[in-house]
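Excluded from the complex is one protein chain; the other protein chains are retained at their positions.
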Amino acid sequence: MACAAGDVVAALREAAEVIAEHRVELTDLDRPIGDGDHGENMNRGFAAVLSTLEEVPDTPGAVLKNAATTLISKVGGAAGPLYGTAFLRAATAVSGKSELDAEAVVAALRAGLEGVVARGKAEPGDATMVDALSPAVEAAEAAKGDGVAALLGAAADAADKGAESTVPLVARKGRASYLGERSAGHLDPGARSTALLLRAFATAAGRA
Amino acid sequence: MACAAGDVVAALREAAEVIAEHRVELTDLDRPIGDGDHGENMNRGFAAVLSTLEEVPDTPGAVLKNAATTLISKVGGAAGPLYGTAFLRAATAVSGKSELDAEAVVAALRAGLEGVVARGKAEPGDATMVDALSPAVEAAEAAKGDGVAALLGAAADAADKGAESTVPLVARKGRASYLGERSAGHLDPGARSTALLLRAFATAAGRA
Amino acid sequence: MKKVINDPATVVTDSLRGLAAAHSDLLRVEYDPDVVLRADTVVRGRVALISGGGSGHEPLHSGFVGHGMLDAAVPGAMFTSPTPDAVQAAIKATTVDAGALLIVKNYTGDVLNFETAAELASADGLDVRTVVIDDDVAVADSTFTAGRRGVGGTVLLEKIAGAAAERGDRLDDVEAVARKVIGQVRSIGVAFTAPTVPHIGEPSFELGPDEVEFGIGIHGEPGRERIKAEPADALVERMVSAVVEDLPFSRGDDVLLFTNSMGGTPLVEVYLAHGIAERLLADRGINVTRHLVGPYVTSLEMQGISLTVLRLDSELADLWDSPVNTPALRWGM
Partner (left out) sequence: MKKVINDPATVVTDSLRGLAAAHSDLLRVEYDPDVVLRADTVVRGRVALISGGGSGHEPLHSGFVGHGMLDAAVPGAMFTSPTPDAVQAAIKATTVDAGALLIVKNYTGDVLNFETAAELASADGLDVRTVVIDDDVAVADSTFTAGRRGVGGTVLLEKIAGAAAERGDRLDDVEAVARKVIGQVRSIGVAFTAPTVPHIGEPSFELGPDEVEFGIGIHGEPGRERIKAEPADALVERMVSAVVEDLPFSRGDDVLLFTNSMGGTPLVEVYLAHGIAERLLADRGINVTRHLVGPYVTSLEMQGISLTVLRLDSELADLWDSPVNTPALRWGM
């Protein structure tokens, strides 16, 4: 199975739904160590993405690029430019293709990770979304022989674990880093939203 | 028994002590219907009076006049000018006398009441200190044959009752009047402090 | 209670030391009794404008001492009228040949203490008058009550009378313009929380999570009525109609609209209310030609807002626009 533009749209719809469902949870995660807006930011952005999905462009890359632009202009905060860049780099990585095979999906994920790191300069272990996204890309790479749905499932599993791994960490990037030692003991909200997004993509792919 | 300057000093000491003991109570009475400072105001004033009692002037009138000036400049709020005027008028009513007999004490109390009414324009039933002071003066008048201590005791009893009578009243003067109907159901703090002062005077007179 | 204070008994004086340090170009402070005086010298022929009252309403009154506004402010203890000796000290320090006008907010304590001081000063041969501002429409005005409170309108009165005094108007004229302002200004306030007076250490009243005090004063006294919390549009409409119907203000009036924070309400909400109020007045054909927005007459950390509307004519508008240079209001210089 490979993903056409319509499949990417379906994945984004699922993502918007999942983010809306977890809005309060994400915000609650952001309250003790941040400024309590991550759920609002993500939901504002993905609701806006959803409202642009009526007219479907003809390539997966074009769909991702539209989403990127919307996220950059609607999410705000740190997450906006980071996720925006991730989607933009992913779009660029697959631009021109009319369908994405497993190889292409992994390339898109890796480009997204590289975009986040380029913008945010976080390394694994800094307690950010990178801690979810980075192992997810590795897991996707390892599972790419099993097809798109399976590799996204593996990525989502790895992202869940990666997000959990932020709990004991002292944050070194983002607002949580202002807390120093007090930032330990909390799940990073951006890592959680990354895991939620990957799970939504896997769910949509499983359905297709 | 008649009161010399020293007896008036003793009465003021007792008053200062009683006010200090009831500071929190008076403030608490002022909170639901006023601005929560009556205990502070009275205590500030009577503590200042206390500190001026080292050098005893030679007449009761002079002692009362000193107290009046101190109250005017230290109590603040509505109670300051009202009590200050009461003491000033009382002082004037007995000026020149070196001792106060029962007749003179009643005259002083009545002059005090007239001073409060002249300044504050409150009538009985307006839920103010007048509701304690006015019946107290009548009771003192009625009991003046029994001597100073007894007439002050009668005045204090009447003031207690008068203060209690403010509970159901809708206030028509002072801050409590801003509440309209909501002022009913509360003991007026100024009526309570008047009753406390008269009780203190009676206690001191009983001791002399 | 958590506050930036050392001792509730000295909080007013301690705060005045900071005020004096911050604004030595505009004012100087004398202590015990505490009075805040204009830094520049007293001028013969100029009416002295003096106000004061309990502390806890900052910047009122100390923040309005300076060119074109007050010559002296007399800060009492927290929420407690200053005593006559302090008012007398302010009169003595500022009043020369042209006399003085005392601006008094209508509270029994303020009126009694300021009037006592004025009487004593008059006995010394000075021409000292008092005007009493009572702009709060929440309180029924009647000779059977203490009458209406003085609230937000006080700032506008101090500014306008101050401008008249600054330009050299005689005492009669300063008093007349002050009375004109008092006749044409109306206010209403609401509160969401109660203030905490330092020496008490607990909020002055309790409000449920969705209760609002409507018709609140500025001393932690409860309001006239307790209502359910409602959206800003409804709340501001309730406030605007209370104010407009009282004077009443009429179609075609030019007004100054002053939206005030009671202290604890963030500016973002105050501007939001201001925008709504301006629109609601426009809907009634009332023209807002002057604006003031911010925390100017506060009640410590109380959350809430008040609206004040002053009918303007060209004289009042000109006096409002005149230069002023005080810690809290400044323009034209």
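We call the chains A, B and C, going by the order they appear; numbering starts again at 1 in every chain.
Here is the rule we use: a residue touches a chain if its C-beta (ideal position, glycine included) is under 8 Å from a C-beta of that chain, and two chains touch if they have at least 3 such contacts.
Please read these numbers as outputs of a predicted model, since none were measured by experiment.
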Partners of the unshown chain among those that are drawn: A, C
Sole residue of C:112, C:160 or C:300 that reaches the chain not shown, by the stated touch rule: C:300
Contact with the hidden chain (one of C:12, C:102 or C:139): C:12
Selected residue (touches chain absent from view) among C:168, C:248 or C:266: C:266
Sole contact to the chain not displayed, among C:210, C:245, C:283 or C:313: C:210
Positions on subunit A where the hidden chain makes contact: 27, 31-37, 40-41, 44, 72-82, 119-120, 172-175, 177-180, 182
Missing-chain contacts mapped onto subunit C: 1-7, 11-12, 14-23, 55-56, 58-59, 63, 192-193, 209-210, 212, 229, 231-233, 235-236, 259, 263-276, 278, 288, 291-293, 295, 298, 300-301, 303, 305, 327, 330-333
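As a convention for this text, only the chains that are shown with their structure count from here on.
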Chain contact topology (line, ring, star, complete or other): other
Inter-chain pair with the most contacting C-beta pairs: B-C
Distance between the centres, which are taken as Cα means, of subunit B and subunit A, whole angstrom: 75
Rounded Å distance, subunit A centre to subunit C centre (Cα mean): 54
